[in-house]
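Here's a slice of the assembly, chains where they normally sit.
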Amino acid sequence: MSEHKAKKQWTPELQEFHQELKDKNMGPLWASVFSSSQPKPRAVPYLWKKKLILEALDKAKELLAVGTGSIDRRAVYLVNPGMKHLEPHGWGGATQTLYAAVQALNPGEIAPSHRHMTSALRFIMEGHGASGIVNGVKYHFEPGDYVITPEWTWHDHVNEGNETVLWMDCLDIPFTSALTSSFFELYPEEQQPVEFPVDYGTKRYAGGMVRPISDRKPSPAPLGRYTWDLTKQALDGQSELKPDPFDGFAVEYINPSTGKDANGRVGARMQKLPVQYKGKAHRHVHSSVYHVHKGSGYTIMNGVRFDWEEGDFFALPAWTWHEHVNTSETEEAFLFSTNDLPILEPFGFEREEAYTENGGYQEIKSVFEPNRSDVITID
Amino acid sequence: MSEHKAKKQWTPELQEFHQELKDKNMGPLWASVFSSSQPKPRAVPYLWKKKLILEALDKAKELLAVGTGSIDRRAVYLVNPGMKHLEPHGWGGATQTLYAAVQALNPGEIAPSHRHMTSALRFIMEGHGASGIVNGVKYHFEPGDYVITPEWTWHDHVNEGNETVLWMDCLDIPFTSALTSSFFELYPEEQQPVEFPVDYGTKRYAGGMVRPISDRKPSPAPLGRYTWDLTKQALDGQSELKPDPFDGFAVEYINPSTGKDANGRVGARMQKLPVQYKGKAHRHVHSSVYHVHKGSGYTIMNGVRFDWEEGDFFALPAWTWHEHVNTSETEEAFLFSTNDLPILEPFGFEREEAYTENGGYQEIKSVFEPNRSDVITID
């Protein structure tokens, strides 16, 4: 059914018929939006200030402790205003497929061990002394590290330092929920035993595009923690090259045993925008959640300018025009982002399109005001 | 967050905090159902009587014509009562991933040509004289035939006979909608040209597990129409063998160039239940929509008995106990069904479990009354 027809005016007789069908658990295809000519995301472009999230976590720290007998995880997640209608029946993700949150773990706290079919990743934001155990390997968490917890792997976290540690979580909960494929299990103890040398995977991948020969056999997480120093080294190595017109210098984390995304169903990238980088606009079917690791600038999404600075988060829905700008005259900007490309690719769903008007740059029609969430109108 | 904790009672202070988060487009992970230990489908087991659907189509035939300038498709789709909350924002499918409908095409009508990223299949229910053109190949529609329209292939239908032709449609609309990956395009003419001999693929696959050597290269639809006579021949060939305890004799339609499902993202099966076959119960993560091609019997889903006869449809949600019974003492039953296994498998989501209590058979706790849809309660 073509789009314009879906909007046609139906006679009273047909309107009554349509209601009758609905009452009988049926629907009229001809009066439905069968397929729009272009993807129409329910999610909207949106930005959450770091300050807003930290205030929420501070309050959560006051009210709730983490650990057995209390709550399992102290995490506040980001709800895209356009996905709110799914709650409480399902998950209102940051995008239609991605759950994103910020988690805080206080000194001495242990987030108990469990596993689930959803696929989890973490990006360490700040604080020292925390670590996570994933299927027997203990990985230290340091700011800028990317740490993974593939599906159905036991994992628990502990803070053995003396300051609160913060990290971004991203999982494919909205997707696994939509597919009704969630399984979950609690580990019988609060923590699983450590069965390998500390930072085992990280020590096995200390340099070069080489892998221990025993990792020739595909496995879900031969490397569990991608340290910031090596990621930065990779990005800095490209400095003499020409940046990508849309993404600056962008790398994605890979599983060395497969060459695919480090984390099964959620992709992750780190991109460096050089000083005063001004990217062009494009759009793609995959959606993303961005976290500003360092720097300041803005991203224009569908004509709205979203200003960001270190620690902020923003959601890029599917098929949304976007361009990134680093406004600093002295500092490089680093954007960490997660995406649902691994979910789209098996079905050939990904497409990409460059913005051709206006020299490739969108006109700014309005500026997002972070505390005016009330203005978002969802039809 | 474990299940039991999600149901804990929160203090008024926390309830207020949760509301505050919601207002700011955030959510408290600790108060959400993070992951249930088992999949909990929103869709419910449900059955639609053929009579109910035909009455709706009869009325639609009175009120609406098919063709350019009128409606594109005269199809009434099945809405699972448990998925109704998604409408009108999204699609209330027959299950969480599958759209299913019955389409009627009158003599002389042409359903105009279009293409979309959703993947479509048809099972011909009754009537002669209709055919469909898929990417230049015209396929005749005869009862019992299985016909495919893979994603992004041009397709249109025409009824050149003198009786209404009915078929089941099944597409992955709820899935592609959830992933925001729908593209759609109208063909510039009402019908595309026929560029190959009629029933081209069917003639190239007239017998044996052999393929024309030019189909060694994978392609989406080397065989577009799977005729009922060959499918029945395959099932009858197994008569001397022992039926499967859960599914009798069940075959799935395959793409000869890949060995995968005939239709990219929607699986399809035909199963034969021998006379007085009494299957055992099991459950699996994949969901299905069944159509009774021939025969009569019942299926018990999660303890509720759903009686069916020729032409009926029923929905089997994910992770739902089910067992099939052919109650006839003289006739074999043939169930056609579609499933979302091709969507689950790339992610390792499929699991299966046999029912072990009571000798493998569920107790019947109630009987589904087809005209009492009002009794379905969705929390």
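Letters A and B mark the chains as written, and numbering starts fresh at 1 in each.
Criterion: a residue touches a chain if its C-beta (ideal position, glycine included) is under 8 Å from a C-beta of that chain, and two chains touch if they have at least 3 such contacts.
It should be emphasised that the depicted structure is a prediction, and the values quoted were computed from it without experimental measurement.
Of the identical chains making up the complex in this file, 2 are positioned in the shown model, whereas the full set numbers 4.
As a working rule, only the chains that are shown with their structure count from here on.
Taking each chain's centre as the mean of its C-alpha atoms, chain A lies 32 Å from chain B. Chain contact summary for the complex, chain A toward chain B: residues 1-3, 5, 13-14, 17, 21-30, 32, 34-43, 46, 48, 52-53, 56, 59-60, 63-64, 71-81, 84-85, 87, 89-92, 96-97, 101, 114, 116-118, 151, 173, 175-176, 178-186, 264-265, 285, 287, 317-319, 340, 343-344, 346-349, 351, 373.
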